[in-house]
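Take a look at the structure set out below.
For this depiction, one protein chain was excluded, whereas all remaining protein chains were kept in their positions.
Up next, chain A:
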């Protein structure tokens, strides 16, 4: 039987150098050559196929500096770091040391190299990569009043897709065709923080499309009556600027954006205003005693009455996996209505 010390010296000169993080209890051969040279495999030595893989996964790192590994030649170090780099693709969880690591790494590489087949393998089991059944939506949360300085605001999360919407009210002169109606301007923004595809100079393609879709949906659904936004017929009316910002883009953008717009509208409180001597509308405040003589245009803060509330659900059709979209949408509408009402009632309690 070879002397263990000698074997280890040979191991470090071989084409594959010892890897950091291998179980080194002094008895186990740590390289291909070492396992070949020792005729007797000592008790507890791992079989050949798993020898080349570290038994405890090193911590995930995006960049592997070459100087970090104790290597003999540059070339072997280069091969080593390339090989290990392929197993370092960002993965959320660490595979167990006891599991077969070869299949874990292949899954991750498989997901990146052949995404279509990866998803189809999941669909054939009627499940999604994150473990959801086909007809189930991600966890949805609605928080009202996220932006204190706005008249109405909401933060919506569907899974990790996050949307923040806020409504600011300004005064305008209504148009001649509709002197007793206010206006609602909806804008959807995708700032560069939300996704790696958005750059500061190059806005995302989805942003103006979603913006138009949102404003069409909200105006055609009739959720609010624009006559409620009027102040003085023919002279002053409210212009409500509804801005929806995508803070994290992870699919289902339109669903989240619509839900946050609707939630912000449900939270909107129109402030109390009065008209001053110049004919301008100003906020009613308790400090200005002399202004109490003016006629209050809007007595107290009030909420908008929402008529029919639109909700949306995005479904994807893929080859022969057809979902019953209408039934799913009905179910989802009930869920979302419940979530929105709950958020509203918690706001009122406070």
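Operating definition for what follows: contacts are C-beta pairs under 8 Å (C-beta built on N, C-alpha and C of every residue); 3 or more make two chains touch, one makes a residue touch a chain; residues count from 1.
Note that in this section contacts and distances are computed from a predicted model.
From the set "DNA-directed RNA polymerase subunit", "Exosome complex component RRP41-like", "Calcineurin B homologous protein 3" or "small monomeric GTPase", the protein name that UniProt assigns to the chain left out of the figure is "Exosome complex component RRP41-like".
Across A:144, A:194, A:223 or A:252, the residue that sits in touch with the chain not pictured is A:194. Across A:141, A:173 or A:346, the single residue that touches the chain missing here is A:173. Within chain A, the residues in touch with the undisplayed chain are 61-63, 65, 147-150, 153, 160, 162, 164, 166, 168-175, 177-178, 181-187, 189, 191-196, 199-200, 215, 219, 226, 237, 239, 241, 243, 245, 247-250, 271, 273, 280-283, 285.
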